[in-house]
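Have a look at the structure below before the remarks.
Heads up, this is only part of the complex; the chains shown haven't been moved.
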Amino acid sequence: MAEKGKKVMVTVRKPPHGSIYVQESIEVMFIFATYEMDLSVVFLDDGVLALHAGQDTKGLGIKGFMASLGALVDWEVTNVYVDRQSLKDRGIAEDAIIAIGKDDDSGAPIRPKVLDTAQIAAMMTGQHSIVSF
Amino acid sequence: MIISILVLEGPYNHEASDSAYNFIQAALAKGHTIRGIFFYDDGVYNATKLMDPPQDDRHISKRWSELGATGIDMVVCIAAAKRRGITNEVLAPNIRISGLGQLASMIHESDRIVTFGD
Amino acid sequence: MLHTVNKSPFQNGALENCLRLARDGDAILLLEDGVYAAAAGTVKSSLIEQAVKRHAVYAIEADLKARGLGNLIKDVRVASYGDFVDLVEKHTVHAWL
């Protein structure tokens, strides 16, 4: 039987749509959340581009995964972080990233929490396992 | 130490499969336990028995099958495999198709997970 | 010549490699993850800001929309796949994979 509570991190560093890695990393997050791991997710480097507002893959004829990303919180993927420097380098305002769910009470959008690189490094150090995409 | 391995790229095209295999051989030689090998993303292509490389080159799915025969749990992700046409029909011996939950179980039951990809 | 670039400029040197070799008047088409280079206000925007002075630079519209990119560098031309076909009709293509 699976033991509960191990600290597991998923990092997402690839840009979306040019390849399927981001989409398949989300499938991993959804499953890991059901295993009641102590799961955290970090968007880093080109991975932060997945959080860009207003993405619409219809013109590519690709289903895409924006709906899944917007429902992370519903799937109990709640510890979601994004690297401040990666956003800045890519010209993405911290308050412009997409919501990954809504607050149950207030209905306010929940966004990934913006962290400094040193905070992410510290968090990484404490993990039992890290799976990277 | 109990180790699990995640392979994210297909055979021959990227070195990931070879690095994973060489790492695993070294770990076994040192007496460590490989709990499982999970094939995800294009990694699922490692599992086709239909591959037929030149005779003087390595046969990657045979190598995996041989590891599977020693009792190492070899799992191909079903969702990634369906997209890419890896079905039971073409599956090499001693490899099974199952869900991502198996990756979670491998992590729970291992001291370390090592990812090989591109 | 038409040069196509499909890699993120933040992670991969393909666009810089292309710009090093491309001759004045060559056209450059950004597609797939390559379209991130067309975005204004990034650490890599200067690449295309300079490139538009020497090249007609295009970015595939469907790829821009997929990535939510609306605020583009001035003089980047938004292109349909049909425009891509027209460019191919005019030029021999080199893909900077």
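Chains: A, B and C, in written order; residue numbering restarts at 1 for each.
Definition applied: contacts are C-beta pairs under 8 Å (C-beta built on N, C-alpha and C of every residue); 3 or more make two chains touch, one makes a residue touch a chain.
Given the structure is predicted, the values throughout are model-derived calculations rather than measurements.
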item	value
Copies present in the complete complex, per labelled chain	A x2, B x2, C x2
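Definition applied: only the chains that are shown with their structure count from here on.
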item	value
Between A-C and A-B, the pair joined by more C-beta contacts	A-C
Distance between the centres, which are taken as Cα means, of subunit C and subunit B, whole angstrom	38
CA centroid of subunit A to CA centroid of subunit B, Å	26
Centroid distance [mean C-alpha coordinates] between subunit C and subunit A, Å	28
Shared-contact residues (touching 2 or more other chains) in subunit A	none
Contacting residues of subunit A [partner subunit B, same complex]	2-3, 6, 8, 20-21, 24, 27-28, 31-32, 34-35, 37, 128-133
Complex contacts: residues of subunit C adjacent to subunit A	6-8, 10-11, 32-33, 36, 39-43, 45, 61-63, 65-71
Residue numbers on subunit B that touch subunit A, as the complex places them	6, 8, 40-41, 79-80, 99-101, 103-105, 107-110, 112-113, 115, 117
